[in-house]
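Notes follow the structure.
All protein chains of the complex are present and in place, except for one that has been dropped.
Now for chain A:
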Amino acid sequence: MFLALRELQHAKLRYLLIGFIMVLISWLVLFVTGLAQGLSSDNASSIQNMKADYLILQEESDHRINRSILTDEIWREIQRHPAGDHASPLGVHMNTLTKESSTAKFDAAFFAIDMASMMAPKVVEGTMINNTDAEHVMADRSLKDDGYRLGDRIVDQATGAAFTIAAFTEGQSFSHAPVIHLNFEGWKALQPSGSQQGTIYNAVALNGSPEQMDALAQDIYGIEIITKSKALQGIPGFQEEQGSLVMMIVFLFVIAAFVLAVFFYVITIQKMNQFGVLKAIGAGTGYLVRNLIFQVLTLTVVSLAISIGLTYGVSLLIAGVVPFSLTPSVVLLCSLLFLAVSLMGSLLSLYRVIKIDAIEAIGRAA
């Protein structure tokens, strides 16, 4: 691209300024995206990492796991149903805990699961607990950062039940609180005293086809079946947090499109006479369009590379202080979107370049 490169080189300051603005905007886009992702996993990684596609909740529970109550009876009905073959129950209980022989309190979410099922979390330290030992639990690794160690004992403030941490897990949080996994033997100790109805669950996780889910919902009275992403929306605060961040990202993309459109347009207008001359001496419209697109792409790709570097740099600085997570696939998606936006920004300029007539060059003082 003979023309494009020479122009970039000659008008360095002008294109540096545009590049600088593009770096800033794309940096902000990537950073806010990282924050949104970070917050969402800080909020709900236990649901996100769950190896199930659907959750069965009680009818009328507003998609909220903590509002739903499923009795043992319903659970047995689900198990008997052909579609409920690989279903696994889940008990969720948010509570305030203390460390034994200490007054420091913290909030945590107890997840009661079948340790032999697909619901079992990934253990990063210690040993996985079994289905019979009511004494031991597995805690999310964030508790370790707060000073808890394997073998420490924690006490549920409401019921007084005490457990020993046998293992640490990874990526397990619910409503911004660490998740503590226990089996259904331990779960009994957390039930309100005097409850007669046997074990109470909050949800049942399962995989299957949409048709199977429809059949299940038809056949069993009093339940509703939601997808995992619906369940995420039902976690307190999740939708509000993500909504405002996503809105910021959308606005940033819109702003980027307009800023770039204005910049490219002004530059193109300044060069109208030149384009006329170029067409008069035989440059085809296609050639000029290719040059303009090449310039836009070069600028965008270089700016994106810089801002991706900056984003990861800053994420290292704030690691542990602010929840931040940016996977390569999300970076790729954002970058592609940004490329599309900058190409859209150059559409108006492209239109002008296509419309310029070679005749402009003749009989006019420049």
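Here, contacts are C-beta pairs under 8 Å (C-beta built on N, C-alpha and C of every residue); 3 or more make two chains touch, one makes a residue touch a chain; residues count from 1.
Going forward, contacts and distances are computed from a predicted model.
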Considering only the chain that is not displayed, what protein name does its UniProt record carry among "Putative hemin import ATP-binding protein HrtA", "Transport permease protein", "Tryptophan synthase alpha chain" or "Oxidoreductase"? "Putative hemin import ATP-binding protein HrtA"
Looking beyond the chains shown, say which of A:Met248, A:Val277 or A:Ile293 touches the absent one. A:Val277
Omitted-chain footprint on chain A covers residues 2-3, 6-7, 9-11, 273-274, 277-284, 287, 357-359, 361-366
